[in-house]
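Presenting chain A:
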Amino acid sequence: MNAFLLFIAHPAARIILWLVLMFAFIGFNGLILVWVERKVAAYVQRRPGPLHVGPQGLLQPLADAIKLMGKQLVTPVAGDKMLFWAAPLLAFAPVTVCFLPMPFEGRFNPLPMNLGLVLILAFSGLGVVSLCLAGWGSNNKWSLLGAARAVAQSVAYEVPLLLSVMAVAICAGSLDLYAIVRHQGAWPWQWYAMKNPLAFFIFLVCAVAETNRAPFDLPEAESELTAGFHTEYSGMGFGLFFLAEYANMVIVAGVAAALFLGGFQGPLLPGVWWYLLKIYSILFFIIWLRWTFPRVRFDQLLNISWKWLTPLALLDFALAVVVAGFRSIK
Partner candidate 1 sequence: MQTFDPSTMRGDISSIRFEPGSTQDKMILNMGPQHPSAHGVLRIMLELDGEYIIRAEPVIGYIHRMHEWIAEQKTYLQFMPNMGRVDYLHAMAWNWAYAGAVERLVGIQVPERAEYIRVVVTELNRISSHLVWWGAYLLDLGAFTPVMYAFDDREQILDILQAVTGSRLTYSYFTIGGVYEDVPADFSKRCTEFVKRLRSRLPMYRDLVTDNMILRGRCEGIGELSVDVARRYGATGPVLRGSGVDSDTRKSEPYGVYNRFEFRIPTYTEGDAMARYRVRLDELETSCDIIEQAVSSLPEGPVSAKVARVFKPPKGEASMAVEGARGKIIVHVRSDGGPKPYRVKLRAPGFSNMSLFAELARGTMLSDAVSILGSLDLVIPEIDR
Partner candidate 2 sequence: MIPECLAAMGATHVVAMNYAATGVVASVSLTPETILNAVEVLDKEGYLLEDVSASDLKEGFEIAYHFSLFEGKSRLVLRLIVSHDAPTVPSISRVYPGADWHERECFDFFGIDFTGHPNLHYLLLPEDFEGHPLVKAEKARKGLVDVMPQTWLVAVGLANPEVPKPEAPKAEKPEPQNAIVAGVKE
């Protein structure tokens, strides 16, 4: 037992343990989110949703996952095999790293670092490379169009996203997510969502676009591009993209909850529960968006980013700098 504790105390072991835990969490979370997504969709559309596998259909995603795993993996003959299969792995790999600096709570911190935010932003930017490779490696015209859309969209939305994050980081004076969370309080009026609602709004819009969720799901737009970049994927190849999408959603929701909603701060309950609650509320909102709105057009999507969000984010950033500057002078 002592040896185990000692082992745990070692930082490298802590990281490995954490990564394993995170894999489990991502997988489990993917299942839960699929169920939530389907239930929310169903209730919005006034139907019951999954109902027959397990209580309230809770085991339905598990059955789906088993089905996906059992399916044949088809590789397009004319495709680039290596890129084709590297893509889903590449989509999934950076996701786990992004969970490292997530501020669940003090004692869950596997790797204390003061640049957590930068790590997340850097690695979540990698996701688009996998979409690009998937689109190119499939040798399918729809996939290629989807990949092209994904890249343009990612480039466009990274800018306002970073600016809105920076506005908060400047106010908090740190890039460490724990520090930013501690900078806020347990109550809504102490959150950055209240202090800087514009940044929160911009971040949410960009987060939806970054995770390729409707109404910005252009890379996969099934009524236009059949399934976009993952048209040719079957079985778990598709499953990994699917899982990565949900994991990415959790990451952006986690960052949003930490930056704007006070993270693990909250009365009564232990912090980790507050954090999860906040994450899931944001996820619910993102899902709710998807089942309400039509999809925007591609040029409109870019226009929203370059003509509205980027100037607004710049403005917001400048304001934040001024406010933070005044405060430091005082």
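Heads up, the rule we're going with is that contacts are C-beta pairs under 8 Å (C-beta built on N, C-alpha and C of every residue); 3 or more make two chains touch, one makes a residue touch a chain; residues count from 1.
How were these candidates chosen? In short, all candidates are chains of the complex that A comes from, given by their letters.
The structure displayed is predicted, hence computed values, not measured ones.
Here chain A touches just one chain among 1 or 2 in this complex, the one numbered 1.
The part of chain A that touches candidate 1 in the complex is made up of residues 41, 44-47, 78, 139, 141-142, 144-145, 148, 214-215, 217, 221-226, 290-300.
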